[in-house]
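The complex is shown incomplete by one protein chain, all other protein chains being positioned as in the whole.
Order of writing sets the chain letters: A and B. Residues in each chain are counted from 1.
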Amino acid sequence: MDLRLTAKAAATDAERAAVDEVLGPPPSQWEGGARRAQDAHQAFGGHAARGRRHQLITVLHAIQDKAGWISPGALDYVAERLTVPPAEAFGVASFYAMFRTVPPATGLSPGTVVHVCDDVACQVAGAEALCAEMTRRFGPEGADRVPTGNGFHGAGVTWQRSPCLGKCDLGSAALIQRAGTAAPRRDLAPVTPDAVRDALAGSGPAAGVPLGVLVPQLSSRTGPGFASPDIAASPGSGPVSLLRRVGRVDPASLGSYRAAGGYEMLRRALRLGPQGVIREVRDAKLAGRGGAAFPTHIKWDAVAANPVRPKYVVCNADESEPGTFKDRVLMEADPYALVEALTVMGYACGAEQGYLYIRGEYPTAEGRLAHAVAMAREHGFLGPRVMGESFAFDIEIRRGAGAYIAGEETALINSLEGKRAEPRNKPPFPAQSGLFGQPTAVNNVETLLSVLEILRVGGPAYAAVGTPGSTGTRLFCLSGCVPAPGLYEYDFGVTLRTVIDGAGGVAGGRPLQAVLLGGAAGVFVGPQALDMPLTYEGTRAAGATLGSGVVLVLDDTVSVPALLRRITRFFRDESCGQCVPCRVGTVRQEELVARLAGPVSGEPGSGKPAPLGSVAAELALLKDIGYVTRDASICGLGQTALSAVESAVKLGLIGTDFTGTDFPGTDSQGV
Amino acid sequence: MWGSNAREAHPIFFHHVLKGIRNGAKMYAVDPRRSSTAKWADAWLGIHVGSDISLANAIANEIIAAGLVDEEFIRRATVNFEAYREAVARYPLERAERDSGVPRELIRQLAHDYAKADRAQICWTLGITEHHNAADNVLALINLSLLTGHVGKYGSGLVPLRGQNNVQGGGDMGAIPNKLAGFQDIELDEAARNRFGAKYGVPVPGKKGYHLSQMFDAMERGELTCAYVIGENPVSSEADTHHTRKLLEGLDCLVVQDIVMTETAKVADVVLPGTASWCESEGTVTNSERRVQRVRKAVDPPAGARDDIWIIGELARRLGYDWGDPTAEDLWNEVRELSPMHRGMSFEKLERLGGIQWPCPDEESQGTLFLHARLWEEDPARRGAPAPFHVVEQDDPLDTLTAEYPIRLTTGRRLDSYNTGAASNLYVTPLRQPETLNLSPEDAAALGLADDEIARVTSRRGSITAPVRADGTLREGLAFMTLHFPEQVETNILTLDTWDPKSGTAEFKATAIRVERATPEEAAAFWERTTSLEV
Partner (left out) sequence: MTSVFLETPRRLVDVEIDGQAVRVPEGATLLDACRARGIDTPTLCYLENLTPVNVCRVCVVEVEGSRTLVPSCSRTAEAGMNVHTDSERVRTSRKMVLEFLASSADVSLASADVRRWIASYGVDPSRYGSPAPDAGAGERDAARPGEHHAPAGDAAATVGQPVKVDNEAYVRDYSRCILCYKCVEACGEDAQHTFAIAVAGRGFEARISTEYDVTLPDSACVYCGNCIGVCPTGALMPLSEYAMRQAGTWDESRQTVTSTICPYCGVGCNVDLHVQDNTIVKVTSPLDSEVTHGHLCVKGRFGFEFVQRRRREE
């Protein structure tokens, strides 16, 4: 490709080294290396060169981690190495929130960015107070500052608000990006300004990957269903349990995993054969747990039956739905199980390569998974002959870079290809044309672990758990106003009341105002919904959704309008911007909710603007905005971006004289 | 892509190439420079200038040795294969590597990929034809297509890219020494001669005329004393500018018909101001793929400028022949009457189909997408004359590299400019860069010349000054210039006017030069000249 490189300054040695660490040294003059004699008469480019693009995000991470931002010179070097035009590479770098394309303002490089979660669950737990304290200690949000006297040493620090970091059970959370260090990304929860200071000073808890800890520090507060030996006794819990190993196995130890029955399910799968595995999954009636509840066996069967090769399987570990932390817990506590389950999926689908796409905000989980993959490879559970059989399979872990939309499966596929995480129009579905245009199956972490359970008890036995329409067990992410937030597993069919009671009921015995089900893309339900069974069919009948299993409990003191402002901000921030309904609709929704809700403490806004015309006119507008985003957006993000606000209006939690009800297609398809 | 920088010289053709690449097609580029075209290739073969035949013959030898020839096609549709095989046997990969500099493994890879492809094309431009042995270069490529059967089939074939919007049309109309309109041979085709003679009422001599290079030779000998030049600027475009200008100045009478005052017009006795054929008059042109297309009048020409048809008609009238007042369509219908391959192309049909590729012999025909399909016919009668292999041998550039002239200068085009710039230098483009002598970074460093410093460039014919630009796409010993800015830098003072006896093309692509730092006086003179041009 006739690239034109435009940077005024070349990449620094450190930036080149960061890239070369991923890609190896440049093979020739034509890819950014020194001029060699053999370059005078030959060069290789074309399809093979352009085929390297899929490594773009990995390489951008390497630069970000090393230098604290993606400089023009570094981008040019990447462009040369991967044959990606600089404008395209910039389009990718500027898409993801974890990449910075401007230098740290202090000029002190590499910079440090502290992302403090202020999303829905943390809001309820007091994020505004935390942010106020962060401002007092570290300066206004987004401002780089040379800290003095707080124990920092020479690095510019910026703090900024972050969407959900998946630590909703812990009350507060931060992600610290600190370029040029051994741990360029660290997760921290719960968060206090002192903890941030200590972490930056290096005196906080060991960064990164605490391996070798038998019982990991997963949560400071655990519910009965989580990290507790009492799990089998939790209400409704039967023979199936996704959490059976959580807190009981050492996430760093393959031996510990095997002692707990690890890799028996892969052995069983290899005995059943690919079709046998798919049959079990079909008999189990497993539906995807990521939010869309699509029957898993249909995806697998379509990929397995497709004659085109190669095929790919992908684990979607880009858990980003606000209020959701289940996949993180599973990956941190039971990483080998996910490696095993993805291997089973590859076997069933006829793939030789699996990708595990994990959000960049989960460094601890990523570290443990990387270790698990390496150990599995070392012990023959991955590689050219998995478990000694004639089945070749390997897994590559790919790190997201701060984009909720990357959790949408086709957006995730684009991200794996080194592109902006923009969803693709369907059809074609990934099973026909997915990663690199090849047949691809994508499943969420909880779905995959459910497959291990299916193999353990058998498809029919699994289907016997739960209800006819919703089989097996389901993880619920309890947060908000409950005494014992955490991850809970129940058989399908449990009511909302039971789940809340399982976490101790509404904290302090206060009245329940509402529950946000399914996350930001979900819906608010009121106390009258407490006896709703938490099944696909039960929630659908009530116009609600299970989504990703979020149960955010709100007592009467919580400001729902403030939550709605956070949710609408979230959707505007996370819309990829590709299609008009979502790109503009999320903006218009945020403006509208701002008018209805008025200014929220800690956010800009000068007095409460009068609604345009009347509340009725606003609600009519909301109805139209909801209509087009739901009905005409490309993907589930847009299609669900107004669910929460609309449900809050219906419950009278905002804009009290709303009357419109006839929205089409109320079943939610979360991303 | 062999000797073609279509990315810059034929950008919209290259869109089609890129479409093929996007659909999975593989591309090889053979070019001394890693041009912007070559950068799109799966592999670039950076040959030494003028080593094309050695490379092509070695590819052929490898294809034969690997048993990848299309034996059936060769047997049925070609002749002279045995002689060819023996000849190319003298070109093992080792020899081609030595001649071209390209590693043998890469040559082998190209040979195998070309031979094994379901469909394959060889496209070329001036990198093949601006050599003293241009026709042999072309034959070497044709041989490869015959060897593999990559000809006469949809998607396969040989694609020479024409440089001007109607250079093909000029040939179509008989503006070549040995053909009448429609490529009817003036010496061999008596029937055609008679048809033209009957139409015009004069006998058509059965003897071919001179091509351009021969005309200059004839001027040199004093045999050719009068020239009528229409829309051509030989003073700027021909190799060895000094010599060309001298010859034209020495003519008894030089008439130039053009739309602007070109360097050639400046030395003419009579200048006839014509119209811009593509936007000020009606007619047709033929593009590189034999597509006859309508040009139309969109604007009125400037006062005093006359339609070319009118000018020629008026000349005839003054010479005693009244040809009436024909329209472009009248003349086109005359072509259709005399040229069988154009017969089916009425103005109405050209309009309706948006252009037609010849041959289009009758009303039913929609034109012809590709040529030589007859070679695949089962029936020998329909298959017609077999296509001959031509034995061609490597023949190094005439302007040899010596200690005195150690650097090989090759010439080419830039995207925003066109030929001698008579048209293209008049529009403003942010891309435009002044002419430079591009040198490899190594040569520039060895000469101690930084970018924009003025070098004196000397060939066996003359010397010019130009600013230097270090260019990483060039290897040591290879230099590059364009000929877009003759008023700033007269590149063609350097080039050699030795021409290919078969095609009449001069060897613009291979000049031996010496580069030195210009004296301060020369540099000052250069900047003064170019600055005055900008005002």
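Structural remarks
We take it that contacts are C-beta pairs under 8 Å (C-beta built on N, C-alpha and C of every residue); 3 or more make two chains touch, one makes a residue touch a chain.
These numbers were taken from a predicted model, which means no experiment stands behind them.
Interface note for the absent chain: among A:46, A:288, A:486 or A:585, the touching residue is A:585. Between the chain not shown and the residues B:109, B:365 or B:498, the one that touches is B:365. Only one of A:594, A:619 or A:649 touches the chain withheld from this view, namely A:594. Check B:191, B:319, B:403 or B:426 against the missing chain and you find that the one touching it is B:426. Touching the missing chain, out of B:131, B:162, B:179 or B:475, is residue B:162. Counting the whole complex, the residues of chain B in touch with the unshown chain are 9-13, 15, 18, 22, 40, 154, 161-165, 167-168, 259-260, 276-280, 285-289, 291, 293-303, 305, 354-355, 359, 361, 365-371, 373-374, 415-418, 422-424, 426-431. The set of chain A residues touching the chain not shown comprises 1, 3-4, 6, 72, 75, 85-91, 94-97, 100-102, 142, 160, 163, 402-403, 405, 420, 425, 427, 565, 569, 572-581, 583-588, 590-595, 599-600, 603-606, 609, 612, 617, 621, 624-625, 627-628, 630-634, 639, 664-665, 667, 669.
By our rule, only the chains that are shown with their structure count from here on.
For the pair chain A and chain B, the distance between mean C-alpha positions equals 58 Å. Within the complex formed with chain A, the residues of chain B that make contact are 7, 21, 24, 26-27, 34, 36-47, 100-103, 106, 441-442, 472, 475-476.
Remark: chain A residues 1-3, 29-30, 35, 38-48 touch chain B in the complex.
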